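Every protein chain but one is kept in place in this view of the complex.
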Amino acid sequence: MKVRTILKNGVIFAVVGAMAIPMGISASAADDVTIEFQQWWGDELPDGYVEAICDNFKEETGITVELLTAPWADTKTAITSGAATGTVADIVAVDSAWLVDFADQGVITNLSDLFEQTGFKTDLLASTWEAHGSTYAVPLLNFGYPLYCNMDILKEAGVESVPTTWTELQEACKKITEAGYEAFPINLGTQNPNGICNVVMGMASASGIKMKGEDGTYNLTENADLQAYLEFIKALWDDGSVASGATALEESQMTSNFTAGNYAFCIASMSMLSDFTDAGLNVECAKIPVKDGYDGKSGMCVASWACGISENSEHKEEAAKFLEYLFGGADGTDGTICADMAVQKAAFPSSTVADPDFGEMPEQFQTVYEIYTEGYPENQFIGIPQTEQVETDMTNALVQYLEGDMDVTGCLTAMQEAIDNVQ
Amino acid sequence: MVGSHKKLKKVIVSVLLIIGAIFAGFPVLWMLACSFKTTAKIFSWPPKLFDESFNFQSYVKVLTDPQKMRFFLNSYIVVGCVVVFTLIIGIFAAYAFSRFKFPGKGLLNSLIISVQAIPPIVLLIPYLSMIVAMKLFNTYYALILTYTITTLPYCILMMTGYFNSLSKELDEAVMIDGGSRMRALWQVLVPISIPGMVSVGMYTFMNAWNEYLFALVLTKTTEMRTVPIGINLLMGQHVWDWSQMMAMSVVGSVPVLVLFLFFQKYFIAGMSSGGVKG
Partner (left out) sequence: MNKARVRQKLSPYGYLAPTIILMVVFLVVPICMVISYSFLNNAVVVKESVFVGLDNYKKILADSEFQGAIKHTFIFVIVSVVAHICLGMGFALMLNSDCFRTRTKSIFRVIYILPWIFTASVIALLWKLILQPGGIADYLLQFLPGVNKNFSWLSEGNIVLGVLTFVNIWCGYPFYMISILAGLQGISGDLYESAAIDGATGLKSFIYITIPQLRSVLLSIGLLDIIWTIQSFNIIWMLTGGGPLNKTETLSVYIYKLAFNSSQYGLASTAAVFALIACIILAIFYVKLQRKASD
């Protein structure tokens, strides 16, 4: 009985297994090196775009680059579990929020050392992402986060020009809400808690307000500028100018709502421009309103497409070569790949030799490019460990303050705690 | 008197049926409606079921994408195998639990039920390490194995319950006639338990079909991905293709619905009336 049962099951398993379509990837020829590139970029670019880059790379160097795709929201999960079990790709695209954790966990390798070893042309890199003093990832493209304005709503509400200061913004929002529209959304949902980084701190950056002090430490409770800024947000909230449902709003809902013409303003990624214009919106891009009287340089929040190389990779040199190719082409001076991608995605290249021809880009893009070059890119959460947890905690603190459960000092204290918890 | 009583009952039940149908069906109707709109229109106010932007774009995109079709194929292969294995292994185990007394029965039973209690998130990395060590990574085998294991407890539990409700005299009738236990199981108990098996089979199908996390981590290359991952791939960094997501979900469920329609008759069919008393 026992043996028969086991045999029966075994046979079934084997037969079905043998009929099943063969598993896995076909092995490449013995001499060819194949490296894997874990990314989400392919789906956001035209079909076959990234594959073409990889094919060209293969022609130049004989190294095959295999693309692995995972949904953006779970790429971190895929990379972490891959790293823990030795199945992670050689090159991984990383989001700024994952940088420090990946560096600490040994998921990505120390690029400063690797670049020295392989003679990587580091002067191709306009900027690098560092953790504990060494480079761990290199951004290829920067996506700016300007203020989008739905000019039709503004017109209907009687707002004549795009607001440039906090006071003007507050006034404009009041008029807009009186006219029956939603004015200013902030995505404070905690599933993907990037609203506090992109929107809230993005607006702070525009007025030169930083979380990090001059000496590199965080001392939020004594940061008078930050306090004034939070009080401004509270004023907007109390006016009813912040779009409803903010505490459950996610970035994707925010952008879709703006596309549908539900919001007057929206701080969103530059890559959204084509979606907005395709939907027929009369949209303009502007500099985020600054604090009244502020005349210094304005920081612009950026999200980036960056890459790191896995610690587990057996082909680190080849991986570094591919990165060099992305930044500087086959000979190290040709930035067309980076430049072309920048034009495709309405982003700013982070390669020193990339000189994209933005002439054909819509005028809204030109405006943002000007703002970007006159100011500076800034992502206030890079370098903070366990970024998503800190973002969630800070979001919760902000929400409690906005809803009246806490005063501004309590809010700042809670935010400081969130950062202290991970230092 | 009795007639009007029955009529009243029919009216009440009809009303309840319709309310129930709205409760169950309206969100699904909304899903369908969204799949026919453009993403922008999904967010417009006032929301309408069907508006001017009615189009089949999303369905075209889903059905003409070979990558997505591959996802469907993978899902069907994996889930099909899982249902078969789970049922077979589960029936054997349920028979043991139902018809025998043996040392360790209670312990084993509790163990099988409680292993479902571990949140998949924490189990992920240890489990993955094992799969990688067995060289099953990125194969159908890994997914089939995983889903069989996760649906087995439910199958065993339910089939034990169904077998328990079938009198032992049925088995004994077969064995008195000289048949073996296996015969009693497969020729008497199983045919009677078909409604139970169908419901367990359906559940196993749904569970394996919908599973996302392990599918994401156990597969690496696009050729091996399943439908839930395909749907999540439509959720980009900044913008989600809501319309296509709805469309893909609808397309994925059509065959499931068809299967259900096909197996429905087993819910209407007979019972073991008179099987024992006769």
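Each chain carries a letter (A and B) given by its place in the written order, and its residues are counted from 1.
Just so we're on the same page, a residue touches a chain if its C-beta (ideal position, glycine included) is under 8 Å from a C-beta of that chain, and two chains touch if they have at least 3 such contacts.
Not measured: the values here are computed from a predicted model.
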{"item": "Visible chains in contact with the missing one", "value": "A, B"}
{"item": "Residue of B:V62, B:I156 or B:A184 in touch with the missing chain, whole complex considered", "value": "B:I156"}
{"item": "Of A:N150, A:Q253 or A:Q380, the one touching the omitted chain in the full complex", "value": "A:Q253"}
{"item": "Contact residue for the chain not shown (choose from A:T64, A:T122, A:N192 or A:T336)", "value": "A:N192"}
{"item": "Residue among A:Q105, A:T333 or A:T409 touching the omitted chain", "value": "A:Q105"}
{"item": "Contacts of chain A with the absent chain, listed as residue ranges", "value": "1-3, 5-6, 9, 76-77, 80, 84, 101, 104-106, 182, 188-193, 243-248, 250, 253, 257, 262, 386, 388-389, 392, 395-396, 399-400"}
{"item": "Residues in chain B touching the chain absent from view", "value": "6, 9-10, 13-14, 16-17, 20-21, 23-25, 27-28, 30-31, 34, 42-43, 45-47, 89-90, 92-93, 95-96, 98-100, 102, 105-106, 108-123, 125-127, 130, 145-146, 148-149, 152-154, 156-158, 160-162, 164-166, 181, 192, 195-196, 198-199, 202-203, 206, 209-210, 212, 227-228, 231-232, 240, 242, 245-246, 248-250, 252-253, 256-257, 260-261, 264, 267-274, 277"}
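Going forward, only the chains that are shown with their structure count from here on.
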{"item": "Intercentroid distance (Cα basis), chain B paired with chain A, Å", "value": "37"}
{"item": "Chain B residues touching chain A - in the complex, by the definition given at the top", "value": "38-45, 77, 81, 84-85, 88-89, 92, 124-125, 128-129, 132, 137-141, 181-182, 213, 216-217, 220-224, 229, 232-233, 235-240, 242"}
{"item": "In the complex, chain A residues that touch chain B", "value": "1, 5, 9, 12-13, 16-17, 20-21, 23-25, 40, 43-44, 66-74, 77-78, 81-82, 84-87, 251-253, 255-257, 259-262, 268-269, 271-272, 275, 279, 303"}
